[in-house]
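Before any comments, here is the structure.
Apart from one protein chain that is not included, each protein chain of the complex appears where it belongs.
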């Protein structure tokens, strides 16, 4: 039922920036090699299977350069496709199509790469209650786009930024309680009182014995950081539904399934966005010189 | 002798943007958990070996948020380091250090990942005349930084953008000569005449028989696209020093050595920037609450 | 323990914009009437009692125009002061002090107005468990500053934006359930499943009989919109701690106390930011012409 | 005959900024609760009587987010309306209509509040020659919009900024003449000679005996600051048409009529923009889910 | 007594933009040819005589790139200098000095060119009452700087923009009175009533018989457009001090003196900014490699 969408307000500034970055004083190649009145047709073709993401960004890379270019998206964001599938078509002035090509691909390949990788993680936890979530380890400037791609792959988002949820880590708790006059529980209760009632409070623990003091402060989520599978199982049993349980730390495609089986609610995976392989999507272009030339 | 450097004009806007993206209305966690007068000391530690890149960007992520934070870089951009090495130290108000941490790491991990991957490619071609170069398959918004990282890894840069060199591909040549009235050589000579005398002219060929017509137009570089090793050797012999020879297409760490052995001058590798694993660098933070609290 | 603070990243752009807005091509009066080497001393004086907010913004209005101006804040944000109190001092080149005066006052008067009004509401609910919170009815462009001012006045913040919490209103629920195939409870459960685990889910109800279906979906907060005092008391009893209870709608200084007595947890007050009287703070300036003039 | 209008160049940047401020990473509520193909119709309804201002800004808040939304303005800027009047209609994709609602209202409520308050002041001086004018005590970032709103209410604008007119206050004059070698008259004559011939020169006086020296310098406007009604009458007689006479200082709705009766030409009222109550305008929204859903 | 000055708020954005325009991804020459630790000393030398303008802009072009560069201005804006004079010195890292050189010169040569040309016009009208003023025919983006340069040359400024004064031209008047029901005088009186009391009203006339109707509306300035010297004399006599008289149209260095002799108050000269020869100023650079290299 939910459809993750991006609006022009989110797309236009970053695509405009990228187009300027890639052609600060125009496309010399197109201007010298391509007649002004030549036209082009192009297809975005999948050179490998995957999950699509960034269709609207791909389209904007052409349309923001030249409103005479028409892009038709054949696959919706979030849809899986096979190798060889045609994902979109592009038509318009040849100079403009060729100038936008690389920028358009840079976006859609990266975002589809994120979505495809996310989908692989999601597939590994199928049948469990665990959801795969992203982290703040995103590419500077592309967080809105990359988190959309995670949702396209069936993942969920963690907090977007430092401004919309609180995550209390060991360092924080050490400072809060450093002189022994105050317990972790009391410290977190004070924090809760200071926060907006809409702000989610999550605390990280490194050992099983840290769980109870944190739960006593009624945190919303408890993160079990770098726990073994056994420890995770024990932790989940100990929490017993009193908070959301998040597993974190060194999660890979080969370990995520077992982690999900421990009963945790959320598994955060930095690799979804910090180590992404661009998906192999290519643009097949056909140029058409005008007959009267 | 060359030192690749980044200036504040290149660093400040992108780091400021990233800091705002990560905390649009401040760091709730620091503001609620950390006393305003607590201080922190932190070390940037290598959790794996690699080549450093992005030190000045790492520093700016702290200093642009709070000029009271002091960053000392212990390793120069371009230097190799071992697992466990301390790469930089950070000291200042604890709230600020913790707020900048993730943004600083997102930059330096990515750039050091690019530099380290580049260095691996460069190592594979050691002893040959081939240089490893990047492509325009960079992260939107980060091209200046990522190309710097390639240089840190011992690689070279290809053209920066569509504005500073010409690359004539098959599509372009097809249009230029579509009606048979003009040869590829004549078409390229006309292009050359139209270009600035400082603009590099490179042409891509897909087959050996395309080499001579292109060379006849005195292009500066000829790109042999998706050639086999045998074809590359033949091509290099055929060009015979009349142009720079670039090999391109599906280059991997396992194939790059053999490609270099064919005698090509330049090997372009999109993977240097389009499929990067962030290097595992971490920030070890020690918080210090003020005694009088 | 919490100190609401603003960072230069939050202050600099909006103050720079305001300085440019107020002097697009310089301050003609200062440049023609004031000798370049004249200096000025000034005091920010309270012409009425209130709660201070925006000290750092006030200072930035001088320092961003001319780094030679020195501002000393004598009162911390959040502190109450009496009529006649001196809140800050300013010293530096007279031209710069006079050019920045109006912009500095426009900010600090407005923010202190918000803080003072908030404090009045907070005083009315003293002794109850209710907290006073703001809304999204803020001045375009000044949300970060105005919400800081609310905290300075002892209030709390509601969600910052449409991006960091969900508020399901009657219209939303009507659409979700319009064809009768799905209950409100089921619809909200689906929404919950789609959201990030850190996203707060609040639902608005207009009648007492809507409470149970919403609670059955385990919303985090239930907003009782435009309820009478009796209805609020009944609603609080009915919720019985299963969710945070927010009262909303036409809250004034004269009604807020009674509303708080009904046992609600949160009272949102749009007037904190949408109808603010600038506090009467003035700058007493003494100009000093240089002796040698 | 004059129609105060705002152009897209004036509206687009500030509205875009406000939309981004209110939804930095999208509207979670609309995206999770509202089907992508649902549509909405909405009416902007007056919950109290007033004078309209900001229609084009209201429309832009919808149209800049989503060009598929259609806004029809039923009342022109500057027109008075009764409680219950429908001022505009909005129709389009439900997600977009709901996302823009609060930003659109924040603008139009504030601007109509300014226009309505201005109209009240203007009504009080009807039948006199005095005009009501605004000051530089505007909301940072909104000066162009708020001054338009003042004109919508029948008021006039004072100087826009420090750059387009000169206002010599007591402090300025004290410096200009501090050593007794030069009279106020001579000092102002020098200033006049230095200014552009198009720059208006206004001088502020605090006492009746300051009027003649200032008039001798042929200032364009003389401001009588914090004069009693008697002093104003005397001052007007003394000036005798040799300059425009402006009354300033602590003007309220209850005193403005009497001030106007003294014969002054201009009465400046800071409260028009520094202490504004947003007018109570609401958006009545009807959502329509698509039949085929 | 008046000193025309530019503030960092006016200089920083335009100089930053120019530095980025001139080195979008750094200065390849400096980075490859100049050792990182080499230093440079440079002098700004006049290769011809002139009037200086833009010293602070020149300095900013170095300091904004690299805060380690120190610029000392030896001549104040507005001062005349002889050929061969040293106007400023620059010292700092050689790479930075060389990278900023061209941008710094582009600004200071242009602005000193404007100042020098203005001074030539001003010299021609010496001994008369006429002042030389600029127009809106400035370089897009540089209006604040170029108008400062005009003042450095002894000229005055006309209105800055369309927003700060009114200029009624023949076209405007034709429309205002097109149906004969209203006289020019009545039309202008209505305009005056609609304007802010601080807005200067200027009307342009093409013929002597248009003067009286315009004066009857008490305009502040009357512009005699493309009048012969005789017509100007007659016009001045006719106006007889009732308004400021501006001469405009095809003014050159050889005609301006005679125009001034007719008794007009203001002579506007578009050529001051629309057709400027950059003054010949050069930077003499001495590089110093570090001894230990």
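Which chain is which? They are A, B, C, D and E, in the order written, and residues in each are numbered from 1.
Note that in this section a contact is a pair of C-beta atoms (placed from the backbone, for glycine too) under 8 Å apart; a residue touches a chain by one contact, two chains touch by 3 or more.
Keep in mind that what you see is a predicted model, and the values were worked out from it rather than measured.
S.K.: Who does the absent chain touch among those shown?
M.R.: A, B, D, E
S.K.: Of the residues E:103, E:150 or E:232, which one touches the chain left out of the display?
M.R.: E:103
S.K.: Could you tell me which of B:157, B:171, B:248 or B:262 touches the chain that is not displayed?
M.R.: Within the whole complex, the residue contacting the unshown chain is B:157.
S.K.: Which candidate, E:32, E:67, E:86 or E:228, sits in contact with the chain we can't see?
M.R.: Looking across E:32, E:67, E:86 or E:228, the contact with the absent chain belongs to E:32.
S.K.: For review purposes, identify every residue of chain D that touches the missing chain, sorted by number.
M.R.: 1-10, 143-144, 147, 160
S.K.: Can you name the residues of chain A that touch the chain not displayed here?
M.R.: 16, 19-20, 24-26, 31-32, 35-36, 64-67
S.K.: Could you pull out which residues of chain B are in touch with the chain that's been left out?
M.R.: Counting only chain B, the missing chain is touched by 1-2, 131, 133, 156-160, 163-165, 190, 194, 196-200, 202, 220-221, 244, 246, 265-266.
The definition used in the following text is that only the chains that are shown with their structure count from here on.
S.K.: Which chains lie in contact with each of chain C and chain D?
M.R.: A, E
S.K.: Report the most central chain, judged by the distance from each chain's C-alpha mean to the global C-alpha mean.
M.R.: When every chain is reduced to its C-alpha mean, the one closest to the whole-protein mean is C.
S.K.: Using mean CA coordinates as chain centres, what's the gap between chain B and chain D in Å?
M.R.: Spacing between the chain centres: roughly 51 Å.
S.K.: How many angstrom between the C-alpha centroids of chain B and chain A?
M.R.: Centre-to-centre distance between chain A and chain B: 22 Å.
S.K.: So which stretches of chain C touch two or more other chains?
M.R.: 1-2, 24-26, 32, 35, 143, 160, 163-165, 194, 199
S.K.: Determine the shape of the graph in which chains are vertices and touching pairs are edges (line, ring, star, complete, other).
M.R.: Contact pattern: none of line, ring, star or complete.
S.K.: Following the definition at the start, I'd like every touching pair of chains, please.
M.R.: Touch list across chains, by label: A-B, A-C, A-D, B-C, B-E, C-D, C-E, D-E.
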